[in-house]
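Heads up, this is only part of the complex; the chains shown haven't been moved.
Each chain carries a letter (A and B) given by its place in the written order, and its residues are counted from 1.
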Amino acid sequence: MHTQRFYTLSASCPDQVGIIARVTGFIAEHQGWILESSFHADAIDGRYFIRIEVKADSLPFSLEEFRQRFNPIATDLRMNWRINDSAVKKRVVIMVSKQEHCLYDLLARWQAQELNIDIACVISNHDTFKGFVEWHGIPFHHVPVTPDNKSAAYAEVHRLFEAAQGDTMVLARYMQILSPELCAAYAGRIINIHHSFLPSFVGAKPYHQAYTRGVKLIGATCHYVTEALDQGPNIEQDVIRIDHSDSVEDMVRYGKDIEKTVLARGLRYHLEDRVLVHGNKTVVFR
Amino acid sequence: MHTQRFYTLSASCPDQVGIIARVTGFIAEHQGWILESSFHADAIDGRYFIRIEVKADSLPFSLEEFRQRFNPIATDLRMNWRINDSAVKKRVVIMVSKQEHCLYDLLARWQAQELNIDIACVISNHDTFKGFVEWHGIPFHHVPVTPDNKSAAYAEVHRLFEAAQGDTMVLARYMQILSPELCAAYAGRIINIHHSFLPSFVGAKPYHQAYTRGVKLIGATCHYVTEALDQGPNIEQDVIRIDHSDSVEDMVRYGKDIEKTVLARGLRYHLEDRVLVHGNKTVVFR
């Protein structure tokens, strides 16, 4: 990530002649200095994907004015688009349960300013990490989830996310299935880490499933949450080698290292607007 | 692999106190020099797995006498066991279709004596590689397979394998589903390379399935063939990273590199008696 302030334009539109020329022509016309740019044509669907970082102080106008001036071009190209300011930190809400590894990992990155975020709050169905989170000066909310109170519990999560002005919700091994309402309300903004290399081993106890099946590698998948369990668009995946000598407990231990790394990478791609959702797939401009 | 001649004992039996002591005690009693040894206890099933390489000329008797003398111990320990002589090359029958990568790869390894095998013959449902195989001095048999002649075709494959005194059959991207008779006749002796990271993407066109699902890594699986398609015990697996810019054709190309490497590794483990089948899983003593 660049240290100077920049704007990130990300967009997709039907493919046609001259898209790059029009978009970068607009930027050049206003002396915009492009720091990084990525383009992708999906030849099968005829759709075009764009991500451009422009140095903020190279432009003679504000982000708001950029939006207004660029709008006719975007409309003409039938774009879905957004532009974000690196000076505006995104507000992340972390959901955890009783496992520590993703939480410690995310707080370490936040502490080191590796991720350009505010952690708005941490929400958990257990109070295991209350002290740890609050020691970091981050609000902690304990929202127990039982078979009987799910509806009320997720309404409370919804309320807390809104109250915290959250941009992105991260399920850092949250171990609960969110309500369809939450999934719908924040489509493309809830990120989960699943402890298998999807589509293998959907649902509960994937390491047990992997052990039983006798696979030689285990993995983890960072994906957007949709109503369909573990079926949302993949953002990032990785694997690690195991062998016959590894018990389920060993797999769980090895898996943690993959889970936290894959989650952190996927989250960073999302926060830096590197992920463009395309149906049930993603374009990730690393 | 060691350059001097050696015997490889591989065995499994119910776990109990003193197994290693009895087996290695027998070897030591006869001044057997152990080159390499591996042991594994499956704590859940209470089963024990052994692989030992003994220098041939350190023992005062032949392999046949070893078998006789060791038999009472093996019987007492209720072992499944075998012992092989590195001086006796295994006879491999390669099955191919129209894709070249695994065939070229295996012949290169054979040519360099990296694999301690005789290639008894190559059988194919196409004659694409007849000249190439025969140039290497290896018999080539063209056995066309059509929807109508499957029964006769696989009977012919069976006959050719027997006539060639084959030990191991390798499906080097053969692209046909063997008959249940063949699978049963050579259980634990037929090795396939499947072009996905199983259990994801069973069956036909796995790269298309992977493309549609939007995975971030693709893989290959080397496994023993059983009647259940792509369900046999895994021997070796590996993956390679792809991204949104890769078409199905790109995946096919990347995949070839994984397929041939995974097949060669799995085959070598099998030929060196490093693979012990355990239900639908394998112990692989690398």
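Criterion: a contact is a pair of C-beta atoms (placed from the backbone, for glycine too) under 8 Å apart; a residue touches a chain by one contact, two chains touch by 3 or more.
Please read these numbers as outputs of a predicted model, since none were measured by experiment.
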Legend entry - Homomeric assembly size (copies in this file), of which only 2 appear in place: 4
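Just so it is clear, only the chains that are shown with their structure count from here on.
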Inset, instruction - Give the rotation angle, in degrees and rounded to the nearest 5, that superposes the C-alpha atoms of chain A onto those of its identical copy chain B. - result: 180
Legend entry - Distance from chain B to chain A - Cα centre to Cα centre, in angstrom: 41
Inset, instruction - Going by the contact rule at the top, pick out the chain A residues touching chain B in the complex. - result: 40, 42-44, 49, 197-201, 213-217, 219, 233-234, 236-239, 243-245, 247, 278, 280-284, 286
